[in-house]
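Apart from one protein chain that is not included, each protein chain of the complex appears where it belongs.
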Amino acid sequence: MNRRLAFVLTVVMLLSCFAVSVPAMAEGTTIRVALWDYSNTEYYKTMINGFKEANPGIDVEIIEFSAAEYSDTIVVKMAAEEDYDVIFMKGLPEMAALINGGRLMSLNELAEGYDFAPYGGTEKSLEVNGELYGLPFRKDNNLIFYNKDLFDAAGVEYPTDGMTFDEYIDLAKEMTSGEGADKVYGTHVHTWASNVYMYPRFVEEYVYNDASTWDALIPYYEAILELQEEGCIQNYGSLKSGNIHYSGVFYKQEAAMMQIGTWYINMLLENVPNEDEGIASFNWGVCSVPNNYGITTENVVGGITPVAIGAYAKHPDEAWAFLTYITGAEGAQVLARTGIVPAWAGQEVLDIFDSFHDEHPNAPEGLSKYISGSNFIVEQPMDENGKAIVAVGDEMHSAIMTGSMSIEEAIAEYKEKAIAAGASQGE
Amino acid sequence: MNSSVTIKRSTGKAHIKPSRVAGRTIVYILLIAACAIMLLPFIWMISSSLKAEKDVFTYPIQWIPAEARWKNYELIWEKVPLLLGFKNSAILTVCTMVLQITTSSLAAYAFAKLEFKGRNFLFLAYVTTIAIPWQVYMVPQYIMMSNWGLTDSLLGIVIMHAFTAFGVFMMRQFYMGIPNELLEAARIDGLSEYGIWARIMVPLSKPAVATLAITSFVFEWNDFMGPRIYLSSTDKMTLQLVLRLFNTQYSSNYAQMMAAATVALIPVFIMFVFLQRYFVQGVATSGLKG
Partner (left out) sequence: MTTELTGRKRPGAKLHLKRTLVAYTFILPNFIGYMVLTFVPIVLSFVYSLSEWNLGVSKSFVGITNFRYMLFEDLDFWQVVWNTFYYTIGTVPICLILSLLLAILMNQRMKGKVFFRSVFFFPYVASLVAVAVVWMALFNPDKGPVNEALRSIGVKDPPGWAGTAEWAMPTVIGLTIWKQTGYYMVVYLAALQGVPTELYEAARMDGANAFQRFLHVTWPMVTPTTFFVSMMLIIGTFKSYDIMYVTTQGGPGTATKVLAYHIYNNAFVYMKFGYASALSVFLFFVVLLITLIQFRGEKRFTNYL
């Protein structure tokens, strides 16, 4: 190789070795906060600026990891005893694994005298053996979103709260129309396992970490496979191999209904803001998850995004101040204004959700009642083997939805695997 | 591919016979067809990078966007720290590449051409450990590096990747092909082993060095797992980490991601084109053998 080039490369190499990690000394206290999607999520920045203004002595250092690999990365980082003060969690199974490994700090002492009432009991799901390990930041429950324009055009009544599951399936069939590019699917079932198990979970007949409840999935899989065979929903295999994101399906008005979490309110407000802006324009509405018990908005089923304090945190008091700020009244209102549901559910938050219709006439009125159900059913409760059992459930879902196995066969086989992974077999 | 016969026939020099012309034509048609298939991902990248996000995953694939959104190529520089990513990736890639080539080529010479105790055992140990997926020893390695303060630094990644068994294995296989007689002759002429390595082996192994260079370059440039575990400060983000910023938990922006990925490919291409001549430059082996 060219000698001069080699020389230059060597110099560059040596220089770069000197350029590594000059520690930045900050005055006062700096807390290290680990999270995902910081760069492209405006509300984090608003909240953190607000926190810094309210707490002048505390600075915040952001450590950001990519969303898809966040859970794995945090596990490795904590195995090397990183001194993160605040750690955002993607969900409860991940959190259970870290608690079980002793990588999170119990908050019992810090939380003495703290008012938990506005969390509506969601903080209870963050307790293990009487120790509290985090505060709930967001909560997302599942709803049926529907496109009012498509229903009006077809002359069909909108879906209603408390409809039975069979009525929902029939509605999906009724709303399916057209061919080729004009095809409208009655509803959209995204590729996650939760898009099926949500229904039995809503009525508490199914929970992922108890294998004896898995049989409750059978009628739901039967109904959804029937929709798939009749072409009333898009084919699972196509969605999966085509990387089809559920949001686009609904924006492009390819489906009349869709079951998804409340975060989609935020996406709709941003992308379908009113009649003439955004990537599409239509009127939309929501209703609660269909079930055979006449339950309406009093039950909600969904996930919680907790925030925790690391076991090796250098500044636990400041970290606690951060936690209470972002999961408290101030942080909650910042979240709510974007259409994301905070776990802190004071009246201010409900008012914000009810006001969306004024700004965005295509959004429904009275959204608050869909996010404030008194009985919050946690989609995946904490379990130290949670991640493994979830993985088994996902595998079963793909086997059933692709028709690789019959429903009964798959459930029988994967129940065994779930038990091997640590699921209980009922009491 | 059943073109093997045709391919071999075209091995000959250009004595132009009619049958040969037909053969060549068939070869070219097959090659062009193969090219079209090979280029599909690239075409998809470019076409997606010029679309609005909602049009990226439409079926059937729209190869030519209805309306080219060149704006994507402007937006990517504002939206994510792409330039920073280029800088960090360049430092990582160049340092790793240089160290890899130097140390691998030295060790490979010993494994291929010198006799010493434990050679075969050591070599076997080297090769088989290539098979261990990084995920398996990533955690103990990370804890070790963390104790030495080498995490969240580019230096940590450089030294983690600089000493590879792969490079040694690859260079050794090329060195094996260089006739021993040549080395014996040099030894008789009084050249030391170091001299032989510098004056004979390295110049003769330009194609191998070029291959290792491109391997190392492509690996380091596209590596995502290493940086994502090792780096956490925003100012050390590599290109692949920056590219991930287009994907968030609930949404993804493949259009802009592909625009950035296309831009990110340019250095790899320059590298490849630059190294091209070494892949094909016939080594002056005249009179070495036979």
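Every chain is named by a letter (A and B) in the order it is written, and numbering of its residues begins at 1.
Here is the rule we go by: a residue touches a chain if its C-beta (ideal position, glycine included) is under 8 Å from a C-beta of that chain, and two chains touch if they have at least 3 such contacts.
Keep in mind it's a predicted model, so treat the numbers as computed, not measured.
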item	value
Listed residues A:Ser177, A:Asn235 or A:Ser281, member touching the removed chain	A:Asn235
Residue of B:Val21, B:Leu39, B:Ala66 or B:Leu83 in touch with the missing chain, whole complex considered	B:Leu39
Where the missing chain touches subunit B, by residue	1, 3-4, 7-14, 24, 27, 31, 34-35, 37-42, 44-45, 59-61, 102-104, 106-107, 109-111, 114-122, 124-133, 135-141, 144-145, 159-160, 162-170, 173-174, 176-180, 193, 197, 204, 207-208, 210-211, 214-215, 218, 222, 243, 254, 257-258, 261, 264-265, 268-269, 272-273, 276, 278-283, 285-286, 288-290
Chain not shown, touching residues in subunit A	71-72, 75-76, 78-79, 97-98, 100-103, 235-238, 240-243, 311, 385, 387-388, 391, 394-396, 398-399, 401-405, 410, 416-417, 420-421
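Methods note: only the chains that are shown with their structure count from here on.
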item	value
Length of the line joining the C-alpha centres of subunit A and subunit B, rounded to whole Å	38
Residues on subunit B engaged by subunit A in the complex (per definition of touch)	52, 54, 57, 59, 79-80, 91, 94-95, 97-99, 138-139, 142-143, 146, 149, 151-156, 158, 206, 209, 228-229, 232-234, 241, 244-252
Touching residues on subunit A, where the partner in the complex is subunit B	1, 6, 9-10, 12-13, 16-17, 19-21, 34, 36-37, 39-41, 62-69, 73, 76-77, 79-82, 90, 238, 242-245, 247-248, 251-252, 263, 267, 279
